[in-house]
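Complex shown without one protein chain; remaining protein chains in place.
Order of writing sets the chain letters: A, B, C and D. Residues in each chain are counted from 1.
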Amino acid sequence: MSDEKNKFENPDYAKRTVIGPDGKSFVVDPMQDYFLDARPKVYEPVSIPVVEKFLNWARSESLWVLGFGTGCGSIEIPPLMTPRFDAFRFGVQSRATPRQSNVFIISGYLSIKTLKRVVRSYEQMQNPKYVLALGSCTINGGMYFDSYNTINRLDHYIPVDVYVAGCMPRPEALLAGFNKLKSLIREGKAENGNKYVKDFDWYKANQKKIIKDWNMPDYNW
Amino acid sequence: MLKNSFIALLVLAFGVLLFHGVVKLYKVPEKLNRTAEFYNSNEASQIGAANVVTAVVVTYRGLYTLGEVTVLFLAASVIGFFLKRKKKTAPVDAKPAGSELMTTASKVLVPGSIILGVYVFVNGHLTPGGGFQGGAIIGTAILLLALANPTYSISKKVFHWIESISGFVFVAIGLAGLLLAGGFLDTRFLPNGEMLSLFSAGAIPLIYSMIGLKVGSEISGIILELNDTQPNQD
Amino acid sequence: MLLSIENIALASGILLILIGLLGALTNKNIIRMIVAFSIFDTGVNILIVTFGYMPGRTAPIIDGAKVTAQNIAQVAIDPVPQALVLTAIVIGFGVTALMLVFALKMHEKRKSLDINDYTDLKW
Amino acid sequence: MVSPYFLLGIGLGLAFLLGLLGQKARKSSSILILVALFSFVGISFSWLWQFLQENASVTQFFSAGFKPPFSIALQVGLHEAVLTSMINVMGLFSFVSLWRNMKDGNEKLGPILLILFMGLNMLVLTRDIFNVFVFLEITAIALGGLILFDEKKHARSAGFKYLIASALISTIYLLGAVLIYFSNGSLYLDDVMALNNMSPMAIVAVFLLILSLVLELKPFPANGWALDVYQGANPAIGAIVSAAIGSTMLFLLYKLMGMAAFMQEFLIAVGLISFIASNLLALVQKNANRLLGYSSIGQIGLIISIIGLKDILGDQFLFVAFMILITHFLAKAGLFWLSAMLKSDELKAWSVFRKKSVLLVLFGIFIFALIGFPPFPSFYGKWTLIINLAETHNYYLIAAILIGSFLEAIYLFRWLGYAIKVDFTEYDEVKINWEKLIPVLTFGALLLASGLYMAHLMPGIEDITLWPLLFILAIYLLDFLPAYIKNTISIAALAYFSFIILPPYYEKDLLRFIFLGIFAIGGILTLIAGYAYKGKRRGFYPVALLMYAGLIVLIQAETTLSFFFGWEIMTAGSYFLIIRGKRSMEHGLSYMLFSIGGAYAILAGLGLTFAQTHNIDILSLASVTVHAKLIFLLLAVGFLTKTAALGLHIWLPGAHAEAESDVSPMVSAILLKAGVFGLFILMIAMGKNPEVASIAYILGWVGALTALVGNLAAAFQEDAKRLLAYSSIAQLGYILFALAMMSHLGWMTAMVYSLNHFMYKAILFLTIGAVVLRVGTHSMYKMGGLIQRMPLAFIAVLVGIIALSGVPPLSGFAGKWFFYNAVLEKGWYFQGAIVFFSGIVAFLYLFKLIYSVFLGQLKDNLRQVKDISIWFAIPIYVLILGIMFFSAKPEWVLQPLSDMLTQWYPNTSLSFDGLYINSNFGYWSGTGVMITIMIMFIVLLLWLWILSRKVVKVKQFNIVYSAEAPQRPETTHVSYNIFAGYYKALGWIVAPKISELWNKISDFVVSVAHFGRMIYTGNGQTYLVHILAFIVVTFLWFLN
Partner (left out) sequence: MEFDFKHLGFTLLGLLIVLNWGLLMSALMQKIGARVARRIGIRLYQPWIDLIKNYAIRSQISHGIMFYLGPVFRFSGGVGIFLFMPLIVGSVMWSNYSFQGDLVLIMYFQFFGMLGMALGAGESGHPNSAIGISRGLAQFTAIEAPLTLAIISLAIQYNTLSIVDIVEAQQGGIQNWSAWTNPFATIAGMLAALGSMGHSPFNLVKAPNEIPIGPPTEYHGTFLGVLRTNAAILHVMEAALFMNLFFGGANNWFEFILKTFLIYFWSVFVGVVFPRFRIEQSVAWFFKIPLIAGVVAIILFM
């Protein structure tokens, strides 16, 4: 590690010497001991097409959204659950934990600080997982294209399945995005979870380029 | 003051109790009780001492006397020992010499007193008096000597010797009684002799002499020790 | 006979006892306490002697004249109280002497004869 | 027979003669005195021999060859022989202990000591009332001299106070002696005793004599001078005052009481007041010697009252008095001599004895002897005393004696606790000289020997119960060996002993078989865990075996006496076990106090029983007719102190939690069953008595509330062992409740719970103890995630908590099932509901236990801990096998149990039908449920396994953490105060009101003691006033 990196390192993750109850001292390296630093794996679809098709149908009809509002677009998500739009009809529900979620909605601009959290949350979602990018900002930076603090292209950092353009897109557009996502899943084209793994180094390099205070393992299990 | 009046009240209560519980119950006896009767009646034939009290003190109830001697011995030991020990730590200043008058008077009086003391204890079985009284007189003589002439030094060793030997002899006589006669301190292992003569009443004169010597030397010892340890009174 | 010799002796005995007690209990000076104890002792001894007194009788000493071996039981008093008192006096002497030594040793250390100064041991 | 006058001759002759030798021949004079004292011992022992072996008759030796009353008689009888032997032995050893003081020009000390002891001999022997006065004065002056010899700081003022007090007292005696003479013309004791009707004067005289002797024996409150002497003088002199002079005076009092039967009540009152008051005032005492003084006065007070009880005790009087006297004599002398070895007077300074374990052991022996623990003589003395008092319906006296003894136990055990636990670095090291050690050792050995001899003599104590004690002595002597050897020996001994005695019980008495099995097997298993300890583990094995010996005696007991014997032995052993913990001093003390309180309740109860049945057979409890309620209550309270029922439980959490890792299961899983066994015995014997039903009803409520409070409190603990300790309280609450139902099903529940609690609490305590040994903390929130490091421990705890919680299929459910049925059958619905509710509360703490310790986040410093020691794992897994067996085939255990209980409750709805157990209300098949659940579990596990793909094992920070990552395990492990919300809702139930109540009580007692001792102003004059006031008050009392 270079000195520059050390500057941002969380002191809690630095190696430390502790004394065990038996009086012997030993070194704890939190990055090694507390985090699994294995590389992610590719999870191939079931080899029997019929089964995979059936499962994809089920996945498409049961979209559990990670309730993590990353940008200003998150204000458009709650109306989805109201009587007017009622996304429940389409099998869309929100979950509070990435472990149980399938869909990650990136709701608009993404600051660098948030990107780190987005990456972590994305990696903690289970395969298969889908990303729905909301608004112009995720495509080219939108009105923040020249901001020092936001990213311009989301798909440099995590793979995106569906873009919903607009600034901001209305809930109807979001519903349309869901429908698009559903059809992608049903067609078996929504394998971006595996794509992320396959291009892991590229994504990681992009992420690390922009996130200076990288103080987590390369892959957040 | 409250405390003192309380104490006074308490003492008064004690007095009242003493009066009611003890004195009022006491009636002057018409005749001697059986113990006294026995002593008075049989003493002359059994012991042969003219002074019945002496017979009681030395023979019949000789253990009392032995106890007294022991008490004195203890007191003398403790006192002698302590005063001596103190002397080690704090040397006593030189004492003024006694005045001419006092010295002279004491020279006259002391031998007489000692002789009187000896007389008293030697005749303890015949006349009022005995070992303690005689010893006390001897002690007085020594006291006189010490008061009259503070610088006059008497060897305490002599007194120790006398004391030890006389005490031991007393005990030995007691044991002799046990072995030779009826019991411990039985004086009858020596002949009773003739009543009212000096050598009568068995071993009583002997015992009383020993007691006299012992008491005398003990009291003298105590006095001398106390005298030696008194700081200079100037 | 209020003023008989035995009554006077009894009264003085009790009085001495009470004076001695009062003195021992109220005087703060150790030497005075010891003196008071002596008085107390004396009172008790007087009491004992008085109890042993029988009016009109004499000391139990055979002098061959007034008191003989034959009539001693009728004319002489009880010898035992005499013996007891003798013992008590001597013992009292020993105790008093020892008390005085204690007083001396106590004074030696603290230069005080006030009993109130010796209350380090309490409770 | 040797004439006693030789004592006089030798003593005085030598003392007088030594003046000749002077200072130069110091050594030879010391040797001469030693020889003289030896000859005293020889003479008195020859008398003793003649009386004991040759049946000599009482002989009087007259002085001067005349018969008393004209001369003085010395009487030698058995009593005198015993007393003079005691005194002369004491004299010999006193001289030895003062050997070094004899140097430095103190050569006069020897003769004075000689005369003192000669005087004491004479006081014992003489039959002349006035002669007593003479020798009293000799003793007083000699003692005064001895005190002066000492260089201790306040010895002089103390001596002076002593002198003036004794001057006053002896003058009173003198007055009495003279008045005796004037009243009947004789000073011969036998004459006075022969008087048929005394004149008023004689009565006053006798009154004065007895009064002054009582005053010599330091009655409260006229005893300030004595306390100062004890405190101010050299402890070796304190030993003489307390043991030798005290015994002499007591004998003198006993002797003179022959003529003063009318003063017996006075003695009882004065003695008991002194006993209670001085023990009370001693509570706040911090000076060791003064404390010993208070204790001496207390003990002597007790004996005074026993002398007063002479007529009431009848034949037993001498036995009782002698047992207590000899204990006091040996123990107090030993304690004073121990004190003489120390430079500091502070109680805490006694902790330096830890460096010399022999002395510490002796200290313990003396303390236990004083309190009246078996096998020391005072145990038998107190037992006989209480039994006889009960027989004569002197209940208030019993209460007074027990209260006084209890107060005494408080400060003595606190003191012992100081010695065992307090930091001793600030005190000077103790230097042992042979002449100081020999007397203490001898007296300690004598005490033990006399106790064992008494136990051998005593009817109702089987000799076999003494073998373990001897064995314990032997293992104490082997204490220098490494722990594993001693451990092996202990296990072998326990195994052999249980092999001998256990099997016969299977046929004879299944109940005893089960409890003995719990004690023996549990003992062996927990001892196996002891292999995990390195080093020598000094002192552990004797006390552990002491506890097991007590438990075994308890089970074997056929008589109430041996039951109580076992109970006390067990208490003593467990006290030492508990106090071995690092911070367990106060807990050990409170354990001991509750135990002693309980033991006294038991003693009183057994006494009352004996009063009716005149039979010490333990089954005689059944024939109690009068006071059945009271007896039942007393015994139940006694047993409940051990089972820690609500109100009496406050000792348990600390005691169990702070004990060592393998001690906690001993005291929790095993020891508590002793109380349960006691309750069983009690209810078997008295349960049929209709009077006790109401008490049983109350006990049921107590049990229910205990369960509730125990479980709730456990849920709010942060200390793992404390949590388990509260859990034990609750579990014992269940058992109490079940027992109190007094029905077949209720007792089934109790038995099942007892067995289960033994197994799972042993598992849990052993495991948690082993974990604590590894991680070095009790606080659960400092652990966490240990499942990664300690899978063995985790499995054990998992099994333990499933069993404890009563979740099927493990055996705990059996208890719950019987419980429901029993409650419904009995109709105790509300209590039952409380118990069930508390059973559910148990989940809270069980979850907390397993989660906080094993799950959650592993801490930095615990990343490399090893799994629990194999020596802990072995017993744990053996017990797990036991639980599994019981769970799989419950009917194999339950059916014999049920059959056994039908002998007391023949009407039962319980029936066994193959694998099914049926009651009036329900049915249950343990085996069936087990199989069903096992199959189901395996099928479902397969289902999950088939469906789940390759699972990636992640590490502890790979959690969803609101898009962040945890930073420290400490901040991520939610454990501290985890049930905060629950506490807000129900915490008021477990507010420590009971501890507060006990605290208030103890504060009150302490402040009374503190206030009370203000009468000892330290002013000699005030003491005189006390004496005078005492005289006046008693005088007034008698004038009425």
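FYI, contacts are C-beta pairs under 8 Å (C-beta built on N, C-alpha and C of every residue); 3 or more make two chains touch, one makes a residue touch a chain.
On a predicted model such as this, the values are computed, not experimentally measured, just so you know.
S.K.: From the touch rule at the top of the page, work out which displayed chains the omitted chain touches.
M.R.: So, spelled out: the chain left out of view touches A, D.
S.K.: Out of D:Gly42, D:Pro200, D:Pro482 or D:Gly928, which residue would touch the omitted chain in the full complex?
M.R.: D:Gly928
S.K.: In the complete assembly, which of A:Asn10, A:Gln100, A:Asn140 or A:Ser183 touches the absent chain?
M.R.: Touching the chain that is not displayed is residue A:Gln100.
S.K.: With the full complex in mind, choose from D:Phe262, D:Phe830 or D:Trp892 the residue touching the hidden chain.
M.R.: D:Phe830
S.K.: Just to verify: which one of D:Phe843, D:Phe885 or D:Phe1038 makes contact with the chain not shown?
M.R.: Among D:Phe843, D:Phe885 or D:Phe1038, only D:Phe843 touches the chain that is not shown.
S.K.: Kindly state which of the options D:Leu792, D:Val954 or D:Ala1029 is in contact with the chain not pictured.
M.R.: Hidden-chain contact among the options goes to D:Val954.
S.K.: Give me the chain D residues in contact with the hidden chain, please.
M.R.: Considering the whole complex, chain D reaches the absent chain at 785, 787-788, 794, 798, 801-802, 805-808, 813, 816-817, 820-821, 823-824, 827, 829-830, 832-833, 836-837, 840-841, 843-844, 846-848, 850-851, 855-857, 920-925, 928-929, 932-933, 936-937, 940-941, 943-944, 947-954, 956-961, 972-975, 978-979, 981-982, 984-986.
S.K.: Identify the residues of chain A touching the omitted chain, counting contacts across the whole complex.
M.R.: These residues touch the chain not displayed: 41, 43, 45, 54-55, 58-59, 61-62, 64, 67, 82-83, 86, 88-89, 91, 95-97, 99-100, 102, 126-128, 221.
Here, only the chains that are shown with their structure count from here on.
S.K.: So how far apart, in whole Å, are chain B and chain C when each is placed at the average of its C-alpha atoms?
M.R.: Here the centre of chain C sits 15 Å away from the centre of chain B.
S.K.: Compute the distance, rounded to whole Å, between the mean C-alpha positions of chain A and chain B.
M.R.: About 117 Å, centre to centre.
S.K.: Which residue numbers or ranges of chain B touch two or more of the other chains?
M.R.: 7, 10-11, 14, 26, 29, 33, 35-36, 39, 61, 64, 67-68, 71, 74-75, 78, 82
S.K.: On chain D, where are the residues touching two or more other chains?
M.R.: Expected reply: 130, 134, 137, 141, 144-145, 148, 175, 179, 181-182, 187, 1025, 1028.
S.K.: Can you identify all of the chain pairs that touch?
M.R.: Pairs flagged as touching, ordered by label: A-D, B-C, B-D, C-D.
S.K.: State the interface residues of chain D toward chain A in the complex, per the touch definition above.
M.R.: 774-777, 860-865, 949, 952-958, 960, 963-969
S.K.: If you look only at chain D, which of its residues touch chain B in the complex?
M.R.: Checking each residue of chain D against chain B gives 3, 5-6, 8-9, 12-13, 15-20, 22, 61-66, 69-72, 105-106, 108, 111-112, 115, 119, 126, 128, 130-131, 134-135, 137-138, 141-142, 144-145, 148, 175, 179, 181-182, 184-187, 199-201, 204, 1025, 1028-1029, 1031-1032, 1035-1036, 1039.
S.K.: Taking the complex as given, what residues does chain B use to touch chain D?
M.R.: On the chain B side, the touching residues are 7, 10-11, 13-14, 17, 20-22, 25-26, 29, 33-36, 38-39, 46, 59-64, 66-68, 70-71, 73-75, 77-78, 80-82, 85, 88, 160-161, 163-165, 167-168, 170-172, 174-175, 177-178, 181-188.
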